[in-house]
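Sharing a structure with you now.
Up next, chain A:
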Amino acid sequence: MSRFALSRRALGAAALLPLARPAFAQNAPIRIGELNSYSRMAAFAVPYRNAMQQAQDAVNAAGGVMGGRRIEFVFRDDGSTPGDAVRVAEELLTRENVAFLAGTFLSNVGLAVADFANQRKRLFLATEPLTDALTMAQGNRYTWRLRPSTFMQTRMLVEAIRGRNVRRWAIVAPNYEYGQSAAANFKRLLPAAIPGAEIVAEQFPALGRVDAGATVGALGQARPDGIFNVLFGADLTAFVREGNTRGLFERRTVVSLLTGEPEYMIPLGEETPEGWIVTGYPWEQVTGMPTHQAFVDGYRARFNDTPRKGSLLGYVTVQVIANLLNKANTLDNEALVDALRDLRTDTVVGPVTMRGIDQQGTMGTWVGETTLRGRQGAMRNIRYADGADYMFSEEEVRAARRT
Partner candidate 1 sequence: MTLLSAEGLTKRFGGVLAAKDVSFGLEGGEMLAIIGPNGAGKSTTFNMVGGQLRPDAGRVTLAGQDITGMPPRAVCRMGVGRTFQVAQTFLSFSVIGNVQMALIAHHGQTRMLLPDAMAMHQDAALALLERVGMAAQADRPIGELAYGDVKRVELAIALAAAPRLLLMDEPTAGMAPAERSALMALVAGIARAERIGVLFTEHDMDAVFAHADRILVLVRGEIIARGTPEEVRADPEVQRVYLGHSGTRAAERARRAHG
Partner candidate 2 sequence: MQWDFLLVQSLSGLASASSLFVIASGLTIVFGVTRIVNFAHGSFYMLGAYIAVTVVPWLLEIDRSPWLFFVGVLVSALAVGALGVLMEMLLLRRIYRVPELFQLLATFGVVLIVQDLVLLVWGPVDIPGPRAPGLRHGVVILDQRFPAYELFLIAVGPAVLGLLWLLMHRTRFGVLIRAATQDREMVGALGVNQAMLFTGTLFLGAALAGLGGALQIPRVSANSQMDLSIITEAFVVTVIGGMGSVPGAFIAALLIGQLQAFGVLIFPKITLVLVFLLMAVVLVIKPWGLLGKPEAAAGRVVLPEGILDPRPLDRAGKMLAALGLAAVLALPLLDAYAVKVGTEVLILALAAFSLNFLVGNGGIVSFGHAAYFGLGAYGAGLLVVKAGLPMEPALLAAPIAGGAFAALFGFFVVRLSGIYLAMLTLAFAQIAYAVVFQWVEVTGGDNGLVGVWPSRWAASREVYHYLVAAVTVAAIILLRRVIHAPFGATLRAARDSAQRADAIGVDVRTHRWLGFTLAGAAAGLAGGLYAFSKGSIDPTLLGIPMSVDFLSMLLLGGIQSVLGPVAGTAAFHAAKDFFMPLTDHWRLFLGLSIIAMVLVFPRGLAGAWDTLRRRRA
């Protein structure tokens, strides 16, 4: 599919006319609105969209859903701001007549669309936003999330260092909600995993503008035994390079969120540090998931590229949606929401359940250590951490969602 895919609106003249359309014709495709930061976060979002198209075609080739109807995703850029995203969501609902919404990348965008969905009483399946608030304090009936949240991924990492004799910890995180809440989760979970552990330094550089030299200097000065890193993207590359040269990571345990995902690992290249404990997606090493290899092969053949974490997420998203439609067998959003409750789907990463109490999916991720293979980063000692084991406790959910 071309990047310049034309939508109906491109045909211009119809732009202001009401689009009369036999929306409920028996065999009309089911349209699903998918908005994401395709422009600003293209490194993640384009592989994500690719895999969604791959999955959509697979579903349709296998006979569609709800007894023979095709599914059709309508992709839109969300403008990367809540204001734009809400307008785009409105456009998808009113003009494109989509059945419900999925997608978004940034947490603030995800939250705004979630609240919009609640207001309009439409299902919103958030895929990428990691903020805990989406399913906790600001959760609502219509908003569901598939991907493991900040809390879940942090918890997976803290489990990985349980009992180690690493007491002095420094935290470095981008200065925005994702970084702050990852740091807060880490601080909260650490004492139970390593009794007597303390936080000796925290650095919160502005997102995308890390002053790596000053940050590395400040962290090193605190003489920590371990470092919890939440930086990603360009900030991560700069931080790793500076830290490597200055020896920040030598003889230290480093725990790092998302670093093992191809999106962030590929740009690190030969700078990939050795032995960091990370969450990620080592797609070429995945075992014990029978359909995963087929997904990878199909993706590589079709797009001439290796899959990213976004690709996996996109594929699983479509699988869950197809299953949901089959189970609900209606496009009524109330029924869809009810059908999602504790819906179990067999996906390429195994069974995924949409837990009813906090509307969070149990999709997991891989935990392992970074290593350098040739001039590329890779993961070793991997294991799949099933999200079901790392969710918030039911008491916590009830407490958070009551207010």
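How were these candidates chosen? In short, all candidates are chains of the complex that A comes from, given by their letters.
By definition in this document, contacts are C-beta pairs under 8 Å (C-beta built on N, C-alpha and C of every residue); 3 or more make two chains touch, one makes a residue touch a chain; residues count from 1.
Bear in mind the structure is a predicted one, so any value in this text is a computation, not a measurement.
Trainee: Which touches chain A in this complex, 1 or 2?
Mentor: Looking at every copy, the candidate touching chain A is 2.
Trainee: How about chain A: which of its residues touch candidate 2 in the complex?
Mentor: It is residues 3-7, 9-10, 15-19, 38-40, 42-43, 46, 76-77, 79, 81-84, 86-88, 90-91, 94-95, 107-108, 111-112, 114-116, 119, 131, 133, 138, 175-177, 180, 202-206, 208-209, 211-218, 220-221, 233-234, 237-238, 241-242, 245-247, 263, 266-269, 271 of chain A that touch candidate 2.
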